Every structure is written in structure tokens, then in C-alpha cells.
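Heads up: the structure comes next, in C-alpha cells.
Note that one protein chain is taken out, while the other chains of the complex remain in position.
After this line comes chain A, so read on.
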Amino acid sequence: VKTHCRIYGCVEILDAKTKDKLCFLDKVEPNATIGEIKSMFHKSHPQWYPARQSIRLDPKGKSLKDEDVLQHLPVGTTATFYFRDLGAQISWVTVFLTEYTGPLVIYLMFYFRVPFIYAPKYDFTTSKHWVVHLACMCHSFHYVKRLLETLFVHRFSHGTMPLRNIFKNCTYYWGFAAWMAYYINHPLYTPPIYGEQQIRLALIIFLFCQIGNFSIHIALRNLRPPGSKTRKIPYPTKNPFTWIFLLVSCPNYTYEVLGSWLGFTVMTQCLPVAFFTLVGFIQMTVWAKGKHRSYLKEFRDYPPLRSPILPFIL
């Protein structure tokens, strides 16, 4: 076997926890990728499709990437890999589509005052406040934009995430959408104190940041050729909305919080919306800090002036 493996390349896959020998592959090309090895492993263990396999050199080490090539790894004539089951996986696209369609539909149900939400005498009536109609348009536009971006703009580096995330994420998005929509579309809704001025200002902020957020998504997409998973430093482009890259690593989050949701809060003057904005801000700050840290780790020449999410502050 040893001579065979020296010529043809062999791979053995052990369970990372029990160290049991799960699979032995002979005749593995030296230029085979981890992705291809995962497919071969999948054949002998059909319940573990490639997306739920974590293959590493060390039982407690980091997962190897699908693009890694066998002969470039520090292995001997027989490569020993450790396998961990990541659990049932679901694609990012599926999760995004589900978590964004919910708020869109749910909000509309409250807007049209579908029965059993408010008192029966209000069923299928509409609010007398024009800001309520405006809010519905903004909220719906926001989620339609997100759905379209998921389908046509975003380029995901990970194909999948753990299945349980979809329940967690949908509870968050759908729950908050219902909570906000209940008050904004309530028969006893109170419009903003400063009336038209307040609403107009809020709308301008909202639209400005929707465009800004979209511009960032397009800029990020253009960094990455179709089908690739490369990572590059994003820079300002000719589009003025991207100039914020000079000061911030994740301006998409900046626009989302400072603009869209803050604007929506001011427009509706609704405390639950303020809570949603705050919680979103906290979560996005965590993500932005993580992303900022990865940028710094990966790129020596990363612009030092940039902050993760808020210029100079955070």
C-alpha cells in the first residue's frame, strides 16, 4: 500500500472526536482540491454532503478551504485529515429569501388590517394618516430591495450556514416586523409631533441611505468576479456614495443603521422601531468589528484611517 500511495496519493479521513477511521481514498490526484475530496468522501458516506463536512489537518484546527490543493498541504504520502460534521446546512440564499419575505408579507397584513389583529370594526380599513401609507411603502421597498439584492447582487463566499440559523433569524426578523407593524398601523397611532417637516426629513435620510447602501453592495460585488470567493480591499469609486469607504470598513452597515432605520424611526416616531434600530445597530457593530479585524489580518496595507462602522468612533 505504501508504494502505491507514494505514486498515486492516498487520503485517510478520521473522525475528529473519536479518531475512528471513516474513509480511505486511494488514487487521489496530487492536484486534487479539498472540495473534490469532500465529494469522494460524500460517496462513501451519503448522509454527509460536502457542505456539512469540515475537513482539517488537526482535530482541533481550522477547517481547510475547498480550494486548497492536496499537494500544497503539509501532508505525507498518505494524507491524514480529520472530519467534523457541521450539522444540517442550508444555503445563504434560502435563508435570506425566507427571512426577508416574512417582514414584507407580515407588515402588509397589519397595514391592510387583516382580521384578528385589531378590533373587528377596523378590519380591512386603512389609516387616515398619510405617514402610515408612506411608512408602508418605505418598509416594503426596503425588503423588496433586499430580496432583489439577494437574487442578483450579492456574491456569497460561504454557500451554506447551519440549519438552526434559519429559525433564529426568522424569529428575529418576523417578530420585530410584526411588533413594529402592529403599532404603526394601529387605529390609535399618533403621527410624528413635528408633522410634515419631521416626516420629510426622515424620508430624505431614508432614501439617501437606501441609495448609499445599494451603492456599497454594488461596489462590493464588483470586487469579486462571478463565481469566485476572492477577497479584496474595497475602495471608493466614482460613485460619491462610496466615498465613505475612506473612513469606514463596512459602510453598508453604516447606511443601514444611521440612515434607513434611523430615518424610519423618525418618520414613524415609534418606540418599537427605535428598539429594532438599536438591536440591529449592536449586531451590525459586532459584524463590522469582525470584518474590520479580518481585513487588518489579511491585508498589510489596509488603510489605517478606517473605523469598522462609525467614522472615528466605532
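Basically, a contact is a pair of C-beta atoms (placed from the backbone, for glycine too) under 8 Å apart; a residue touches a chain by one contact, two chains touch by 3 or more; residues count from 1.
Assume contacts and distances are computed from a predicted model.
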Undisplayed chain, where the name is taken from the UniProt record, one of "Galactosylgalactosylxylosylprotein 3-beta-glucuronosyltransferase", "Myotubularin related protein 8", "Very-long-chain (3R)-3-hydroxyacyl-CoA dehydratase" or "Dynein regulatory complex protein 8 isoform X3": "Very-long-chain (3R)-3-hydroxyacyl-CoA dehydratase"
Candidates A:I13, A:I184 or A:A288 - the one touching the absent chain: A:I184
Residue among A:I244, A:C270 or A:A288 that touches the chain left out of view: A:C270
Positions on chain A where the hidden chain makes contact: 183-184, 186, 188-190, 193, 268-272
